[in-house]
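Only one protein chain is missing from this complex, and each of the others stays in its spot.
Here is subunit A:
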């Protein structure tokens, strides 16, 4: 991760840091769960105040790009793909249950239902 700050930019330092780290995360240059440099180390390396880096990290955390563990530092959020998958799975199950109970009410057999599902799935 290499952050370059411009003195001539209109954007304040914290915003430049925020934008650059965000793009590292989105481009996967910073991997899920990866440890970010400590705020004090980054402030030192970039030659900016601690509070400026803190502001950038706070913004990133507010938008769930990173999370912090007291005493351990800040990490790139594990892209919640697992969580999203789980939630979708749950929704699919609920919808299927509704389909089954509706089908049973009007006497659609399992074979007929499977046939219908195959047709929809191919579409």
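Just so it is clear, a residue touches a chain if its C-beta (ideal position, glycine included) is under 8 Å from a C-beta of that chain, and two chains touch if they have at least 3 such contacts; residues count from 1.
Methods note: contacts and distances are computed from a predicted model.
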*Looking only at the UniProt record of the hidden chain, which name from "Putrescine transport system permease protein", "Sodium ABC transporter ATP-binding protein", "Acyl-CoA dehydrogenase" or "Transglutaminase-like domain-containing protein" is the right one?*
"Sodium ABC transporter ATP-binding protein"
*Touch criterion as defined above, residue of A:49, A:95 or A:109 at the omitted chain*: A:49
_Hidden partner interface residues of subunit A, rising order_ = 10, 12, 14, 40-41, 43-44, 47-52, 55
